[in-house]
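Okay, structure first, notes after.
Apart from one protein chain that is not included, each protein chain of the complex appears where it belongs.
Each chain gets a letter, A, B and C, in the order it is written, and its residues are counted from 1.
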Amino acid sequence: MKKTAMLSAAAFIGINLVFPAAAAQNIRAKADVVCEPTKENLTYDCKIKLVDARTNAPLTGVTLTVGADMPSMPGVHNLRSVIAQAQGDPGNYRAILELEMTGVWALRLDITGATRDRVVKVLRFGDD
Amino acid sequence: MLELSGLSKHFGGVRAVDGVNLKVGRGDIVGLIGPNGSGKSTIVNLICGLFPPTAGNVLLAGKDITSLPTHIRVGMGIARTFQNIRLFGQLSVWQNLWVAQNSDQHRKDGSFLKRWLGAPGAARAEIDRTLEFFNLEKKRDELAANLSFGEQRRLEMARALAANPSLLLLDEPAAGMNAEEIEQLDERIRTLRKTGITILLIEHHMELVMAVTDRVAVLNFGQKIADGGPAEIQANPQVREAYLGSSNVK
Amino acid sequence: MIDFVQTTVDGVMVGCSYGLLAIGFTLIFGVIRRLNLSYGPSIMVGAYLGTFLYVQFGAGPLLVAVAVVAGAAIAGIYVERLCFAPMKGGAGVASMVSSFAIWMQLEQAMILLLPRHTYAFPALATGAPWEFGPFTLRPDQLLMLILAIATGIIVNTIIYRTRFGTGLRLVTSNQIAAHLVGVNVRNVMLGAFALASAVGGFAGFLVLAIDQQVTPMFGMWATIKGLIAMMIGGLGSVPGAIAGGLVLGVIEAHAQGLVGPQARDLTAYLLLFLCLVLRPGGLFGKAPEADGAFSSRST
Partner (left out) sequence: MDDHVVSVLSNIGVISFVALSAYLLLLTGEISFGQQAFFGIGAYAAAIATAMWGWPLAAGLMLGALAGASSALLVGLPTLRLHGLYFAVATLAFAEMIRILLELFHYQVAVDGELVGPNGTDGFGGIRYVFQNKIGAFEYMLLIYTLLATALAGLWLLERSRLGVAFRMIGGDETLAKTSGIAITRHRMIAAALAGALAGIGGGLYAHLTTYIEPRIFDIMLGVHALAYGLIGGLGTALGPLLGVLIDIGLLGSTRLFSGYRMIVFGGLVAVLLIFRPRGLLNEEMVHRIGSFWRRVWPTDPSQKSHGKT
């Protein structure tokens, strides 16, 4: 029993050394997303505006990929992520999503490059 | 060793066991016979605590164990076999015996981890001896479900013995066996008797019962109608009427 | 007091449909001693078929009702053939998981047929609610009540007055004995699935006609509500199923009236949990024996 306790304590400390509690704070991203249906069935045109949550300055120089999950089916209905194109004013992006069905989807906005972050937006797709 | 006093079990309106008194002395081999449905298996279930009696008590070595749960009774030295073979089919022969093992050996030998992950020396030797006694040593790694009928019967008894019981309840161990196998069983019971174990044998096979038991109790409709030496029982007219009248016995 | 009565009446109306759902569930369970998770999705197949006819061709309520019942029955037979008939005894868990897999299959097939989240469903009857003093009664709800009672009577007649029903009852009480007296157990099982799914389909039609809309969540809804009502009433008992449905409907209605919509479901599950823990046999069933038919045990 003692051995087990010591082992788990060692593992605990080890993991904490590798993954410490955060002090260094990255830029925190904030996103506004608007998705419009296209002529194509189940295909949506999404306009995304990324800003720094603290300064509200547009977030530039990053790569944005957009994926989607259905919260009611974790790990089941997940779309392959698409890369969003920068468009118009700085911080504005656009992505085309082909969904499997209408309903509530959680959009995964993955930001890589100058900073790394993930923002999840829950949106209802469909005209109902 | 074992004492049943006024033991009763009613299922709804059926009196499966009705006020049975029975004493089994230490080291005795007592037969329990009776026609089908006379309450024999119910008595075994009551002794090992699978359900509570409606009335009466079960005493083991003078201690009242009536309200103790089954696994505690096993720890106190009661082991049993089942009429229809019951084994852990998805486990190996060795594993069947290993976890059923209930001797002081497996509690003291080696470190905690060794005991939990395997059987240290003496406990392992004990299992091996039991397997050899039942001629199963070659099958130790086989899944119990893959054994032949005869092997399964032997494993069933081996598992009961692995618990190192002071009281062994055998519920129709000869059922489905051929003459040769019954003879082997007879021999094994005789060998066991020398170790001082107490046995309650429930059996339809009269030759076996008469050959190995010291005493025989007879049940009919849940009540004990006779109790005595084998010869005495065979001569008892009440038994002949109840038993031989309803069932075809050798 | 007036609110209380009104809420109770509303609860009874909904409870009727729960009761019908539970009858279907309990018929299947009683006969086969296994849980058919695809029960609700089978009903959903019927519902989507009906909706498809309604949306595409403007079919009327009567035709839609026939389509729903027929679709559900056919889906029920499909489930029986694939998940229950080929499984040997003692494979209760495998059957259940298999029926879950088919649930997924049916649901996706229906989503492919009608990919939008919500579709309109034809109304049973239109018209202004009737007022009786302080109480109101929707005509469609009243019609649903009448139809639900009629269905209950028909099912009861089938079970107690027909040859098939006699076989069904025999199989329910003792499968081996039924086999020995010459009942074709397999046919009875198939028939039970068809009948149960058809009853469920009709219940589904009534519920959807009140709601006037259908979503892909309907399959799960029907399975869960039917399951809860059946467990509360007691497994394998038809009167129990109706009673369970009514109890569930009334208690849900009051919980919603007193606290809110989330409390409604919470109360339903709490009721189910307490019922199982305190009185596992349900209101009308016997206490569960070690029912070997339904466990993951291998032997």
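Everything below uses one rule, namely that a contact is a pair of C-beta atoms (placed from the backbone, for glycine too) under 8 Å apart; a residue touches a chain by one contact, two chains touch by 3 or more.
Quick caveat, the model's predicted, so the values are computed rather than measured.
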Interface partners of the hidden chain - shown chains only, full complex considered: A, B, C
Given C:Val9, C:Leu63, C:Ile77 or C:Met104, the residue that touches the chain left out of view is C:Met104
Go through chain C and note every residue touching the omitted chain. 35, 37, 82-83, 86-88, 91-98, 100-109, 112, 220, 224, 227-228, 231, 235, 262, 265-266, 269-270, 272-273, 276-277, 280, 288, 290-291, 293-299
Residue by residue, what part of chain B touches the chain that was omitted? 48, 50, 69-71, 74-75, 79-80, 82, 86-92, 94-95, 98-100, 102, 115-119, 124, 140-141, 143, 145, 159, 163
For the chain that got dropped from the picture, name the residues of chain A it touches. 11-12, 15-16, 19-22, 24-26, 28, 30, 53-54, 65, 67, 69, 71-76, 78, 80-81, 100, 106, 108, 110, 116-120, 122
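Convention: only the chains that are shown with their structure count from here on.
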Could you tell me the distance, in whole angstrom, between the mean C-alpha positions of chain B and chain C? 48
Gap in Å, rounded to a whole number, between the CA centres of chain C and chain A: 40
Quick one: which bits of chain A touch chain C in the complex? Just the residue numbers, please. 41-42, 101-103, 126-128
Flag every residue of chain C that touches chain A in the complex, lowest number first. 111, 115-118, 216
